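Omission of a single protein chain aside, the complex is shown with its protein chains in their original locations.
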C-alpha cells in the first residue's frame, strides 16, 4: 500500500505492531503467515478470528524480553496477509497451504503460522519435512488428534496428527483426551505420548520430551494444550494442561537443544471481550522468537 | 426413555416444554425436526445451537394466543431428536435430510424444521415438492441466496434458494443484500423478489406477496429477514428488515389464503446471554401453528 | 419417546451424549438426576442452567480415560429427566428430592445428582444415610454452609451442611469463607474442617482427609470449592481453592479407600459464552465414574 | 455519611448523580426507593441489579428535557438506600414494603420505586390505595400477571396484578402473553386489557386507555411491556410491545389528564456490558418526573 | 507491503475487503481514513475499536446495492492506515488531523473518516471549510455537543459541534439530549436544531432539513443519532433516534440535492460478540458512497 501522505500510523495487522525496526520480506528472518481456516457460516466467532486477534494483541506487547535480556525484533518479522479460503473441499486447501509454506521455507525464513483449525498443520509439516531431512514434530495439545477419519473426512482437525505422521514422527505433550479408537491405534503409530496426568511425575520430564526429538524440529501448538485457567478461548477446553511457565520452559529447552525450523499456533477461538488469551498467544510466539534469535 | 420412577419433570428438548397435553408421534399433527447443521469446529457457538435454544425458549412461552383467542397445542406437537451430522460432505447430508423429511410428510404431518444453516432448505423443499404437486415457496430473508456455487460447493447456504428453485418457484421477501452475480442472474430465474427497501411502498404489499404464491406453500424463514433490532443473533445481520408485526401479518395472510404444508426457521446463531432472539423464534413458530390449527 | 422413523440422532440431554452403548434404566449402574433448583425469576441465568450445560458439555467429551486406561461407560449411565420445581416452599421440595433419591438408591444405582443450588444436598444425604448405615459425607466447598438459618429459612444453600449434619458427620475440604456465627458454631458440630489456606502444609493432606471418613461415603461437590481460575462460573467465587489435579487426586483416593455410594455436583452457574467451566464439571463427573467402575 | 474533608465527589447511588441542586429528604418532592427483590442465590445477575444499574445510568443523563423545555430536578429528588431483603418468605417482605411505602406517601412525596421483581407492586398499590381514595392502576406490561397462585405462592411475580386487583382496578396495556387460566379468569376481574396485537388499530388508543382510569392513578411499568428491540434486558422478552415514543406519549397523556400519585419500574434484569436498557429506564423515570413537575 | 509469493489473500483492513477492483491511492476517488482517537468518552468506552470493527465488518458486505441497482466500488476506495495518537494533548492532535484531512481533500478525494470520538470532527470540518467555500454541516446525533468547554478542555467530544461552528453553520438532526447550559446557548449560535421528539410531525421533515443546508456539505454522523434498538454500541445510547430507513432517506436526499464533499462516522463503541452495529456502520458508509457515485 503506497500513498503520498506523511503521518504517524501503525500497521495493525503486523505482528508486533509499529515496531521501531520494520524490515522488508527479503531482509526478514521471520515470516508470519495467518491461515484463518474455520468452517463457520458467519463472521461472528470461531478460530477464524484467531490470527486477527493475535496480531492485534501483539501490537500491545513490549519488545524487550526481561528474562533473556534482549530485544530480538530487529532480525525482521514480516507479516504476510491472511490466506483466503478459496475452496469448499479441505483437500484442495491443504495442497495450497503446503505450496505456500514450501515457498516460504525455501527462502530460508523461520515460518510462524497462525491458525485457524489444527487441520492446517499436516501440510505445514509436509512442507517442512520436504525441506528439512529427518524432521520430527513436537506437538503441545490436549487432544491426540490421531483419528484416521472424522466426520467423513481425513482432513478434520481431529485427524491432524494422524495426517502429520505420514511425514514425520511426533512427540505429543499435554495429552489428556482421546477416543478409545485412538487409544488402540496409538501403540502402532510413530508417536510418543506424554500424558498430562502423569508426565510431571518425572522432574526431568522436559528433558525427556526433548530427548525424543530427532533432527530438525517443527513445533505445533494447539492452544488447548494449556490449562483452561489461562486459555479458556478454545473449542474444547480440557481441564489440566500446561501452565505458562511449563510451556515456556519446554519451548526454551527445545530451542536450546534442537534446531527448530518452523512452528504454528492453532485453535485460538477468541472469547468476546476477554483479551488475556489472545495476548498470551502473542507473547508465546514472541518468546519462541526470542529464544530462537537471541544472540543471533 | 422409560424408567420406573414417578415424579414431576419436564422434557426440556420438547417444543413447548411440559405442555398439559403431550401426544404420541402418531397422534400429533405437528412434527418438529431439529437439524443443527453448522460446519463449526467446536461446540461453543454458531447456528448449531439454534434448535437447542429455540426448544429451551419454547418451554417458557405461554400456550394461549391472545390475538386469536385459542390454545392450539392440543393438536399434538411432537419433537423429534436432533439429526446427527454423519457426513463430511454436504451432498450426502442433503440426501439424508430429504429422505427423513419425505418420510414425515408421507405421514401427513405438518413439518417444522429448525436449523441450522439455510443449506438445509433445498432438500426440505425437494421433499415437499414431491409430496405436494404445484408447490411454491415463500422465503423471508435478507439475502437472495441465489449464487450457483459458493466456496466451491453448490450446497453452501449462499446457494440455498438457487438449489430450491430446482424444485419449486420462489417468492422472496425482505431481500436487501445480494451480489452483482446474483443481481444479473435473478431475472432469468423463476423467482419474484420483494426488496425490503421498496416493498412497503404499496400498502397492500402483503397481499401482493401472497398473490404470487400458487398451489401448496412451503415457508422458509431465514431469521436475518427480520430487523437486527429484534434479531441480532445471526451471522450477517443486515440493517432494515421485517418487524415482528410485519412478519406475523405476512404469515397470517399466507396461511389464511393458501395451504401451507411445511416450514423451516434457520440461521439463528444464539448470542450468549441474550435470550430475546431465541424466544422470538419460539413464539414465531407457535404463531404459525396457531394460525394453521386454530379452529381445527 | 418413540417414533416410526430411522435416522442417526443424539440424545442431547443424556450424560455422555450419543454413547456407543446406551443401556436401559434397569441395566444401568449409574443414574444421573438433574435437579435445577434455583429461585430465579427468569430463565436467563443462574444455577438452574447448571444441569443443562453439564449434560450438553458431556456430549463433547471422550469416553476413554487415558489416566486409568479404560472406558467405563459400558456399565450403563442413565440420565433421568430434570425434576420440575413444583413448590414455592423449599420445605416441600426437599421432601420430594429425598423421596426420589431414596427410590433410586433402593434400586442399587450409583446416584449422581446435578444441581442447582446446594440446598438440594441435605435431602440427598438424608436418603443416602437411610440406605447406608454409618454414612459419612465428604464436602468440597469454599463455604462452610453451617448457618442454622439464613434469609429466614433453614433450607437456604448457606445452611446446606448444617442440615446435612442432622443425618451424617461431614468432612469439609477447601473451606475459605465462613461467617463469625459459623466459626463459633463449628467446634460444637460433628464436622472436620480442612481449611484451604493451611491444608496443603501437610503433604499427606489427602490421606488425612480420607482418614476422617467412616463407613459408606457420600460426596458433595460445590463447584466453588475449586479455584476460580478454572471455575469462575459460580455465585461467590472465592480466591484460592482446589486445582484440577488436587480435586481429582482427592476423589481418586477417596474412591480407592472407601465405598462411595452417591455424589452431587452443585452451584454451577454457567457464564454465557464460556464453556470451560461446564466442560470441567462434565469431566469431573466422568472421572468419578471412571474411578468407581474401572475393572468392574 | 459525614466526614471532615472537602473535595468534589458524586453520590453514585443517587438518581441523577451529582445534580446542581441536591435537596434534603424533607425538601424533596420526589423520593426514589430501590427495592432489589430477587430470589437469586448469588450476586451475579438478575433483577436484583436493576435498581443499582438504573441509578448508575441516571448519573450520565442530562437534566434538561428538550421536549418540554424545562429542567425539573430542582423540585428535589431524594434517593433512599435500597431496602434489605430480611425475610425468606415473600409474605413478610410484602408487609414491610407496604409499611415503608405508606410512610413515604404519608409525607406527601411522589414515590418512585425501583424493582426488583414485579411481586413488589401489590404492596405498593395497597399503600397507595389506602392513601388515595378511588385509586386506579395503569399497568404497562407484556404479561397479564393475573395468575391466582404460581409456583406454590400467591406472591409470585406472575400473580402481581391479581394481587393488586384486591386494592384497585387495573388497566393493562401492551399485553401479549397470558396463560389459558388467565384468559378464562380475566372477564371476571376488574381489569381492562389493551392487547398489544390490536390496541394500535384505534389511532386514539392512548386516549381510550386514559379514559379507563378513574381517580388518582398509580403507574406500574414492567419493562418487558416495551419492545425487546429497545428492552432486551428482562426475564421473558416477548416480541412486540411499546416503542419509546409510544410509552412516552402514554405517560404524558396520563399525567396530563389524571393525578398520578406514585409509580414503579420493575423487572429490569441488566445484560452485562449493554448499557442501553439501563439508560432507557433512567430516562423513562426522568420523563415521568418532567411531565409531573414541569411548571410546578 | 510487497513479497515474492503468489496466493489468494484479502486485505482485512481495507474497506470492502478483497474487492474485485482494487485501485491505487491516485486512482481512487474515495479515501477512508481511520482515526481511532478515544480519550474522553464517558460511561462505556471503546470507540478506539470502532474503525477496526467497521473495516472488518465491511469485508462481509455485498458490493451490489439492490435499491439503486448499481455496484459503485469500481470508482476506487482506498483505505489509509489508522492515524497514530502521538500526543498527550488533544490540541496538538486536532492540528494533525486537520493537516492530514486538508492534504487528502487537496487531492480531490471524497474523504470518509472513521472515528473514534466526536472530538475529531472539528478539525475535519475546518479542513473542509478551507477547501470548499460556503460549507455547511449536517450533523446526525442524539447530543447537541454544544458545550463550550467540558472536563476542562474545549476539545472534549461534548464540545464537538461548538468547535465546528467556528468554521461553518450546522444543521443538527435527531437531537434528544442537551444540558441546560447548551439549551440556553443554542439560540445565539449559527445552528438549526431538529429535535427527535418533534421533527417527524412534519412529513416533509427531510426536505426541511436539506433546505437548511447551503453550499457544499460536510456530513458528520454520530452513531448515537440512531435508535439504540439498532445501535446499542455507543457510549450514551439515548432512547428514540433515527431508524435505518430514516437515516438512509435523509442521506439520499442530501446527496441528491447538495454537493457533499466529505463525511465522518464516529462514536461506534463495539459491543463484544455483537456484530450488527458494526455491520450497520459499514453498510451506512457504503450507502453514502452508492448515492454519491451511482451513475458517475
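Chains: A, B, C, D and E, in written order; residue numbering restarts at 1 for each.
Rule of thumb we're sticking to: contacts are C-beta pairs under 8 Å (C-beta built on N, C-alpha and C of every residue); 3 or more make two chains touch, one makes a residue touch a chain.
Nothing here was measured: the structure is a model prediction, and the numbers come from that model.
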Chain D residues that touch the omitted chain in the full complex: 1-5, 7-13, 18, 24-26, 43-45, 52, 56, 78, 80-84, 86, 96, 99-100, 103-104, 107, 272-273
Residues belonging to chain C that touch the chain removed from view: 175-180, 182-183, 195, 197-198, 227-230, 232, 236-240, 271-272
Residues in chain A touching the chain absent from view: 60-64, 66-67, 69, 71, 227, 229-230, 244-245, 273-276, 279-280, 283-284
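Throughout what follows, only the chains that are shown with their structure count from here on.
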Superposing rotation of chain A relative to chain E, computed on C-alpha atoms, to nearest 5°: 180
Computed distance of Cα centres, chain B from chain A, in Å: 40
Distance between chain centroids, defined by C-alpha means - chain D, chain E (Å): 37
Multi-partner residues of chain C (each touching 2 or more other chains): 42-45, 60, 86, 272-275
Graph class of chain-chain contacts, one of line, ring, star, complete, other: other
